[in-house]
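Yeah, one chain of the complex is gone here, protein chain that is, but the others are all in their spots.
All chains are identified by letter, namely A, B and C, in their written order; residue positions are counted from 1 within each chain.
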Amino acid sequence: MMLKGTLPTIFDRSHPGREGAALPELDVPETDAEELEGLLREGPIGLPEVTEGQCTRHYVTLSCRNYHIEQGIYPLGSCTMKYNPKFHETIARLPGFCGLHPELPDREVQGTLEILRRLSEMLGEITGFEAVSLHPAAGAQGELTGLMVIKSLLEDLGEKDRDEVLMPDSAHGTNPASAVLAGMKVVNLSSDSRGLVDLEDLREKAGPKTAALMLTNPNTLGLFESDILEITRIVHEAGGRVYMDGANMNALMGIARPGDMGFDVCHLNLHKTFSTPHGGGGPGSGPVACTSELAPYLPHPRVVRDDDGGYRLIDRGGQAFGRLLAFAGNVGVCLKAFAYVLSMGPEGIRSVSENAVINANYLKALLSQKYEIPYDRGPCMHEFVASGGRQKDAGAATLDIAKRLLDYGCHAPTVYFPLIVREALMIEPTETESVESLDAFAEAMLSIACEVESKPHLVTDAPVSTPVLRLDEVRAVKDLCVVEPWDRPERE
Amino acid sequence: MMLKGTLPTIFDRSHPGREGAALPELDVPETDAEELEGLLREGPIGLPEVTEGQCTRHYVTLSCRNYHIEQGIYPLGSCTMKYNPKFHETIARLPGFCGLHPELPDREVQGTLEILRRLSEMLGEITGFEAVSLHPAAGAQGELTGLMVIKSLLEDLGEKDRDEVLMPDSAHGTNPASAVLAGMKVVNLSSDSRGLVDLEDLREKAGPKTAALMLTNPNTLGLFESDILEITRIVHEAGGRVYMDGANMNALMGIARPGDMGFDVCHLNLHKTFSTPHGGGGPGSGPVACTSELAPYLPHPRVVRDDDGGYRLIDRGGQAFGRLLAFAGNVGVCLKAFAYVLSMGPEGIRSVSENAVINANYLKALLSQKYEIPYDRGPCMHEFVASGGRQKDAGAATLDIAKRLLDYGCHAPTVYFPLIVREALMIEPTETESVESLDAFAEAMLSIACEVESKPHLVTDAPVSTPVLRLDEVRAVKDLCVVEPWDRPERE
Amino acid sequence: MTRYIPNQDDQRRRMLERMGAGSFEDLLAPLPQEVRLDRELDLPGPVSELSLHRQMAGLARTNTGSEKVCFAGGGAYDHFIPAAVDHILSRSEFYTAYTPYQAEASQGTLQSIFEYQTMVARLCGMEIANASMYDGASAAAEAALMAIRVKRKDRVLVAGTLNPRWLRVIRTYLDRAGFFVGEVPFDDGGRLDEDALEAQMEDGFSALVVQYPDYFGQVFDLQPLAEKVHSRGGLLVVAADPVALAMLKSPGECGADIVVGEGQSLGIPLCYGGPYCGFMASRKKLARKMPGRLIGKTVDRAGETGYVMTLQTREQHIRREKATSNICTNQALSALTNCVYMALLGETGLREVARQCYQRTHYTVRRILEEVEGAAVVFDNPFFREAAVLLPASGEAVRDAMLDRGYLAGIPVPGLGEGALLLSATEKRTREEIDGLAENLAPVCREVAT
Partner (left out) sequence: MTRYIPNQDDQRRRMLERMGAGSFEDLLAPLPQEVRLDRELDLPGPVSELSLHRQMAGLARTNTGSEKVCFAGGGAYDHFIPAAVDHILSRSEFYTAYTPYQAEASQGTLQSIFEYQTMVARLCGMEIANASMYDGASAAAEAALMAIRVKRKDRVLVAGTLNPRWLRVIRTYLDRAGFFVGEVPFDDGGRLDEDALEAQMEDGFSALVVQYPDYFGQVFDLQPLAEKVHSRGGLLVVAADPVALAMLKSPGECGADIVVGEGQSLGIPLCYGGPYCGFMASRKKLARKMPGRLIGKTVDRAGETGYVMTLQTREQHIRREKATSNICTNQALSALTNCVYMALLGETGLREVARQCYQRTHYTVRRILEEVEGAAVVFDNPFFREAAVLLPASGEAVRDAMLDRGYLAGIPVPGLGEGALLLSATEKRTREEIDGLAENLAPVCREVAT
């Protein structure tokens, strides 16, 4: 019923004169714009001309070419693809929230300020930290914020020479990239045979140049860093601070807190742990939580509560290291996360993590029948990493398995990450998947493993049920085409 | 990517203890319900228990098994499947409209009453009638209303014996069914070689028993009844009234008005002509417009405007024949139709019909290359009826062609109606389809015609791309199963 | 030309050329000149979306009633509706589709309505249910007609405790079709008058239509009534509140033959009375007499489960004047609403809604009796979530005065006494709101009475 293959672009559907939205007539006397002579655009812009119906049909049709969380399991490791509660979407669209101009003075925006303040406090409680900034727009910007905060403190302490950031080789790509953006150097730590931080290596590398250790916990293998107290102690003794990449916080809520493990600062991804939608790649929100030592350096703006109960935005002054966005942050995303915490309550929040961990371990047990699970010495947390090594040797790569899963109506796990596992399949089911759903996913994975043995072409030729077949990524680089070509009509 | 075949039901997804929506705690002192002893339900109801996420995923997945107007052309003849403007959906959801209890007194619902009143006036202007009732919930209820109005008048005139309703053999099934429901008898008229009312037959059958003639105009062949003035004259002279089934009003707006053709009463389908969505089969709205002679008999409630400018609901008294629904009608649908008329304006409304007629004639011209077009003596109006007779002789029935169209990503036309055309394919493109879309549809139809000639099994085996293959309707009747079986747990 | 019409002048010209027409006027050849409109329609507009928004928002603001705290019921209730309901209904796949004529391309609608039928049947304790009727009242009328088709007696009895709006609808349908309605009165205690019922049954009848709980919220055991009706050869048609059915013995269990009702309380907004959704369930042996659409389960060529419209030979498009009803377009999207609502609330959720409606309404009555001197309940029978209260002042005047204080206090039912007000509290009414109602009623009754 759905047409496969090439679909026209919105530009192909354009015809001169069509309109999709009309404005009211101009009801004020006109100025003639002659002052702008020579400054005006000549010739067409090149935007499409379609009706509302054509536009809607085009994008609805396109939408049906997406896999999504309301279709089935979306077990992308490190991405926490949980269900996005519907009512929270409604909230963010209430005119009282979405109609606020960011230059309004505080007294006109008390409701939003209250939410931002209370959300900060909630996140502080969940992470065990003193202060929280909701400014960063995503996890990566949170990392940058956290590192800038550390850098600012070190500068104030006169420790300018500390410019190294230690991080395990299993770290997410944003970690090294953020360190560089913060003007620091990356020093890689190796993982030991357990898949955890190699303490020896850490002891060796932590020293007078160490600004920080960046650690994901549970790490990207889904394993809790059991030596965490020792790790943070080593870094602190070397004079550095410890940053936790909190992308995996879905494993820990109500169970253990970064602040209680010796971390100094961490970011959260509201678009993962706190159920706000991913939007096909954003917008997210990456709040940063930290100790009172680091708090003064958090960026502008911040929300405080005055003695009279009113809320106030602090946008200047103090030791803040600056700001990374024009306005307060991705406020609309924060609203949804606030609603989420309220919806769940303390027991519910802990139950999220409990169920996330149970689901991951259950799936690991099922998949271990056919797939190698490296570093499998005990329970994992909210996710685990399998290896498609055995299957690779039989002729189908992890990429093939991923594509084949699409034919089974499942989304693929994160693949080829972390780098320390060969043919990695990083699997995070999340707590919002039912056991029935996990069983079905495991069945698909096991069935694919059998296909690899008996009919490998089914796997290497996959996907066959998607709107397009396997796409040529090499060609996309070689013949780079990132905008639709256009024969711009000559100017008259 | 989409899984085909059997899908679990919502009951299959149920597990005891799951919840999809929670209520606030009861915050009032409880009465113990002992007065209800013996009256209480024992044992489970049998409703599913699923989370919000499971529920959403289930119905979203189901939704993807529907063809719909935002996917492609939906050329169901007689159904006017036009685009449904998005903003009109927003309007109907404004709390000021959808939060109104129907027992509120007039002073509290002035906005809605004003809209109902003004919409009545607009529809009166479009149809050329004096009075309009927005009460009926759909076209068929509109027919019933119209006939009851006629019946009430005839009773008042002492013409109780007039109990025959004349209607052409091409009439929609609701017409005879409504006549019977109104306590009248059906007398069929034959169509002549032009596909129009056979005047001879009409003259013969119109007489002292004639209560009304029911006529669809343009008729169900998409042809305008050119003799309409003569037709209405004949019936009037015989002492009957003339009812227009206005399901095809999309052909005529701003071009010609039933009131000016001698009709006495007609219904409209807001869910066709006035762009309100069909909802998978409803809700619709079937307003009835009539002459001042019939107006007093229109059902309750009606909205009037008082001299002070206020609007008032009249719900009792007068000569109204009664009421067919508990409250005013499908008010939410009326809101959208009102918005539609405002959005279009007089020129736009006429342009709707012009474009609907052009689109139909264009498509007829394209399809006549391969398909027989019976009664094709000149232009059609907003739709036309092709015959799959030629193809049937070659081995593929109209039903097969319809199914094959689904594989081409198009919805099928209305099939096997009207009954007077062999292997009928009744095609109504509507004005919201672009010429590109019509070309693509014609291409699909012509290509299927070629398939019938060369590879008929492609057509008779269709559809193959739908979530399920051709379904067994006979079995559905034989092994009637209209509710999911349930082993009701024994009561303790 | 407009934002909803894609073809432009140049395209239309090309199309007209293709079909050999010189101009659009040529296509109007079949229309006699005399019937052609020679002027522009006298209509407002066109308005842009932004202007339309302003106009409609302005009109919505004059609907002051939408902000009143609602204690009115009478067949339409102010219930909580989870946001997920609208998320699903707003899928264009559901709301822009037509009646599922091409089953293979309409499995979404078909399966969900099959699930709806199942839920309705289970709630009613019946074997089958149809795909929806226009509203509860017309469903009741159609049930009466159905009973006449089954029993072939031209009279239907209706309990006087039925919603008076529904009674009028039944009367309209039956009168016009040439059938008769007998109204069975109720006694001072709020119960059906047994003697009158006996007498009316004597005269021959196809069915008795009774509301459960009745219009005044009263709950009586249906079983004795069912036995009586059956023993006299009639069918028992029960018009039920679906929320009540989550708490009370199902009509099916009590012996009902046909159950109808209004689905508005299952997820549908009040919207000044519509679109709502009538449901109809019955015993399986009556299936072929049932009006409206029925969705049935079947298999496809490969043996996979699928759904189709079934028993279509009952329907107007096949059977024409012999059809069981003239209904074509029904309230499919509203039925889907009911379905999604029931799936979300689920077994325990719907029971909880019922429990809270029961408790909050009882608390409301209790508080009124405490606060308002001279107030009393009209009847002294068990009630579910609706109650008739007698106030020491005109019901209508009290209602109006209470509106000024922000409350829709209920529906005046002068038939039960000048001061009678029918009121109801759903799960949405907080203790604070209920206390507020009661506390405001006291002074208002005093003011109005003087």
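In this section, a contact is a pair of C-beta atoms (placed from the backbone, for glycine too) under 8 Å apart; a residue touches a chain by one contact, two chains touch by 3 or more.
Small disclaimer: the values here were computed from a predicted structure and weren't measured.
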| item | value |
| --- | --- |
| Touching residue (missing chain; options A:132, A:189, A:206 or A:223) | A:223 |
| Chain not shown: contacting residue from A:282, A:318 or A:395 | A:282 |
| Positions on chain B where the hidden chain makes contact | 1, 15-24, 50-54, 56, 60, 86-87, 89-90 |
| For chain C, the residues touching the chain missing from this view | 49-50, 80, 82-83, 87, 90, 92, 427-428 |
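As a working rule, only the chains that are shown with their structure count from here on.
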| item | value |
| --- | --- |
| Two chains sharing the most contacts, counting C-beta pairs only | B-C |
| Per Cα centroids, the chain farthest from chain B | A |
| Centroid spacing, where centroids are CA-atom means, of chain A and chain B in whole angstrom | 47 |
| Gap in Å, rounded to a whole number, between the CA centres of chain C and chain A | 46 |
| Contacts with two or more other chains, residues of chain C listed in rising order | 1-6, 11, 46-47, 49, 82, 84, 87, 92, 105 |
| Residues of chain A whose C-beta touches two or more other chains | 1, 15, 51-54, 56, 60, 86 |
